[in-house]
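There's a structure below that I have some questions on.
Only one protein chain is missing; all other protein chains are in place.
Every chain is named by a letter (A, B and C) in the order it is written, and numbering of its residues begins at 1.
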Amino acid sequence: MIDTATSPGPEPVEHEAGSSFWQDARHRLWMNKLAVFGLAVVSILGVLCFVSYLCPHLTGYTYEQQNLALGPTPPNHAHWLGTDPLGRDLLARLLYGGGISLMVGLYATGVSLAIGVIYGAIAGFAGGKADMVMMRIIDILYALPFVIFVILIMVFFGQSIKLMFIAIGAVEWLTMARIVRGQVMAIKRQEFVEAAHALGLKRRRIIFRHIVPNLLGPIIVYATLTMPEVILLESFLSFLGLGVQPPHSSWGVLIKEGAEVMEEYPWLLIYPGAVMALTLFSLNFLGDGLRDALDVRGSKD
Amino acid sequence: MLRFIARRLLETIPVLFIIATVTFFMMHGAPGGPFDSEKKPGPEVLARMKAHYGLDKPLFQQYLLQMKHLLQGDLGPSFKYPGRSVNEIIAVSFPVSLELGCEALVVALVFGLAAGMVASLKQNSAWDHVPMSLAMAGLCVPTFVMGPLLISAFAIHMDWFNAAGWFFPRDRVLPALTLGAYYAAYVARLTRGGFLEILNQDYIRTARAKGAGGARILFKHALRGGILPVVSFLGPAVAGLLTGSFVVETIFGIPGLGRYFVMAAFNRDYFMVMGSVLFYACFVVAFNLATDIVLVWLNPKLRFEE
Amino acid sequence: MNVPRKLYLTILCLTIVAGCGKRERLVDIGNRNQELRINNYGEPSSLDPQIGIGQLEHNVSIALYEGLVTVDTKDLSLHPGAAESWNISPDEKVYTFHLRKNGRWSNGEPITARDFVESYHRILTPALAAQYSYMLYPVENAEAFNTGKITNFDEVGFKAPDDYTLQVTLHSPAPYLLSMVIHESWFPVPISVIKKYGAPDDRTNPWARPGTCVGNGPFVLKEWTMNSHILVEKNPTYWDAQNVRLNKIYFDPTEDEDTAERMFRSGQLHGIPQASPSKVAFYRKNKPNLIKVYPILAIYFYKFNVTRPPVNDKRVRKALTMAIDRRAIADTIMRAGEEPAFFFTPPNTGGYTCQTKLSEDVAEARRLLAEAGYPDGRNFPKVEVLFNIMQAHKAVAEALQQMWKKNLNVDIVLHNEEWKVYLDSMMHTNYSMGRAGWVGDYVDPSTFLDTMTTDSGNNETGWSNAEYDRLIHLASNTGDQAARYAAYQKAEAILLDEMPVMPIYFYTIPRLILPCVRGWYPNVLDTYNFKTMYLEPEEN
Partner (left out) sequence: MPLLIVENLSTSFHTRNGVVRAVQDVSFQLERGETLGIVGESGSGKSVTCYSIMGLVPQPPGRIEGGRALFGDVDLLACSHRQLNRIRGRRISMIFQDAMTSLNPFLRIGEQLIEPLMIHENIARAAAMDRALAMLNEAGIPEAEHRLKMYPHEFSGGMRQRVMIAMALITKPDILIADEPTTALDVTVQAQILELIRKMQNELGMAVILVSHDLGVVSGFCNRVMVMYAGRVMESAQIDDLFYDTKHPYTRGLQKSIPALQMKGEELHTIPGQPPDPHRLPPGCPFAPRCGHAVEYCAKEEIRLLEVAPNHRTSCLRVQKENLPV
């Protein structure tokens, strides 16, 4: 509320230079404790899960190694987070499952980004009739109950991880496309693009040299906020039993199984639930932090 | 305005038509048929069952036939429940989902708006952090965990509610909370963001300069602009809320429409799938339209541009 | 905008406050008024006993209708139902049922033998496409009529010489006929009523709904709200109404077993038919008086696709079958007292228990595998286990996968599919190993062993054995019980040697039921006798 006339901060000066905008953004992100916390948690978990995905013997047990005689045991010295009813080490399954969940999150977000950005950019840049038709198509897809859509895809093509992130990505790209289109429309009218036009640059060049870089802010923010949604969606699919193929685990699968036995073997819900919630928290914090840092408005449509 | 609405409604027709077509072919393309079961019916029985529902005809003919029926407002019979039509099932189960959805919506709006407004007014204080952390939790805990947790705590340990069912007024409380929590969290975050932006506007300063008190500033000056993001979000969200939630209805044993969405697909109850998809699509279209109308109503600038 | 919100808030607050008051549990109200509340697995598809098939429809049907013969759930002995008495001709081919003179439909009309014949006419009408019409196939020409080979129902072996005599003629002796007659496909349906609401051979005829449903059972249908509840009330026109003690029965259609268990725990239900394994373990340990575990006529097994390598090799099938620990699966995964299955037909099915027994022998399994060309599991191709999405199937498959890995060093891939996809894959034998289950329709080994004949739609393994088919055919056409069972013994021995199926365990029902439910007895058919049931809370 300090009106700009009375608080000549350093920001306006630095906005002019492109590279220092990112430096400035990084600085602002760095000042946001929650976002840094989120980044740290996500990185640590990501590395842990990735490492244990690559070398499954890290915890001394593999995610699929059973001990039927042992059955479900609470956390103890041998099994830090306890075991599930088949006597499998929860920590191993949690880390391995995290690898899968994060991978699904990353890939699905990637798919949604790829489709959404290209589609939105084309629609926004083309404008006119093409834009109208393309946006109509998005409206149609919005009106489809996506649950059935995903179920049908999973059912139709069989269950596999690859398919899962394609299916999820195929559902999640709509909002991305809308955001990108809006940004493109806004940027297109700005002077530097008009100048590029005037210089006779080719369309494609204008899109990729000038518009896309300016879209990065909203895209990064939205991607960060899409990941938790995707991970949550994966857990919903697991609830329906349409998750990853056994004996693989994912956070969704673990939480689903944990929720069923939460009264008898609470640790089977608590640890996976806590880790997933922590991850989603962190991703959301990070996304919010990025939004503030990159000064993206209305990125939630 | 009326022309705008009429145009949008007209545009809906091809949208619905395309959705129906996509659904039809996806559904029929999926492996497995409506009458498959673990105990195989004899081949003659199966053939006659299919003939009874016209499933023995060529696919394209089935498609034309179904389109014809849809145009007449006849969603067809249910395979899973012989003797019941899809229209009847929707008619019976939709009001339940509608009621639950409304109650969840109230939960979402009351808690979400209140938390978001308080947080935006007391930015960076405990009044901001605590509700927003709760909201984040609401977004991060899957419904199928939240539901059983609430039941365990309040129905079984405290013994205040029934564990499931849809018979008494108090049976509404836990499902509405469970379903509303996610939306409340979302609304809270959007409200906070919206209000923060509005409260930084010059005209709020003007209002203060006029001597307006906190409540007046919040409700008279900031509300309209502050809830714009919430309204944009709620449009499609309400369509989803009112047409039922599979998870909540399953966990709480609620006879709503949400379960049919999913179960119909699992049962390959073709007509039921088509009926529920179209029903949902109509809702989405209607609520998107309603959202646009409300947005225009809230924002006179848009009205001017129309 | 503000007013409705306030209103709702007030209502919400009031509800919460009201909720905090002391809640009278529904079961206590039920106990006072003799109103039974039981969970019934799921939502019945139809209460027309000729259309609605399956256990959950059966459970409601037996309250609404009564067959010629009823079964005592205590010992599964047969007792008079709609028929006062019956006699069987010396050649065991003609059954004569003598109907009760005081038998009444719930609309007051008397029940006549004509009604039964018309009912059987209806279920055998091809257009109705009744799935369980085959339960009537022992009757002369029933199959021919049902498959459209003949069109004159007079040629079918159902006759009504007078109003109270029903004559059933079989094409060959079937000693197990009476155990089929207790099935709901033999229940009478009110044709005159059905005709009022549409064609009798229209499977979508909506007559079996509250207000229009007419039956001859101890209860009548009062309310049916989909996915909410079914309410039946005592039928005053029932011939034995004075001995019916329950006033009402609520059938709860909750499908989710965890939800049902929570309802049971919070006093909304008197009983639920099953609970998840972890809950079963909990109840068996901590609340043994609330849980009853008993075997039913059902087997859990895997099918082999005998046309697909490597399981087309008998030795591989045997090796896989021998290398697993069924006891561990029953005791540590299922945990509801399931019996490990070393043969196919559940023990003591109508007095029949298979003499041949599978063995579990890891060393022998390894030897067989080596003999088949995979010493120590080397070169063993990728084999998939197909099962449908369900927690228990998944756990079993995961355990088996580990056992095979450990004992045979073979890598088996798990593949779960959504129910209908799974059914489709199984039907088209598009699998290597597939989970399967079979629940007997009636108490006789034939209900199990018939499924593995070459032309049975339920075979699905591609397995065909002429000798097996011959033995089954022989058994189903002889009236001599001893000869029949001897043939079944031989047949089952072939089955266990050829191994198109891998028995794993025999199902049990881990039923949670309050002790105040009296007159209920566990039985292998898992059926109720609502006539004998009543509620009597313990005094304390």
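As a convention for this text, a residue touches a chain if its C-beta (ideal position, glycine included) is under 8 Å from a C-beta of that chain, and two chains touch if they have at least 3 such contacts.
Bear in mind that the values here come from a model prediction, so they are computed numbers and not experimental data.
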item	value
Residues belonging to chain B that touch the chain removed from view	124, 201-203, 205-213, 216, 220-221, 224-225, 298-301, 304
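The working rule: only the chains that are shown with their structure count from here on.
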item	value
Chain occupying the most central position, where position means C-alpha average	B
Interface with more contacting C-beta pairs, comparing B-C to A-B	B-C
Far-end chain from chain B, centres as C-alpha averages	C
Rounded Å distance between chain B and chain C, as computed from the means of their C-alpha atoms	37
Centroid distance [mean C-alpha coordinates] between chain B and chain A, Å	23
Interface hub residues of chain C, defined as touching at least two other chains	258, 418, 420-421
Sites on chain B at which at least two other chains make contact	30-31, 148, 152, 266
In the complex, chain A residues that touch chain B	1, 3, 136, 139-140, 142-145, 147-148, 151-152, 155-156, 228, 232, 235-236, 239-240, 252, 255-256, 259, 262-263, 269, 273, 276-277, 280-281, 284-285, 297-298, 300-301
Residue ranges of chain C in contact with chain A within the complex	258, 276-279, 281-282, 325, 328, 332-333, 389-391, 394-395, 397-399, 401-402, 414-418, 420-421
For the chain A and chain C complex, residues of the former touching the latter	64-66, 68-69, 71-72, 85-86, 151, 154-155, 158-159, 240-242, 245-247, 257, 260-261, 263-265
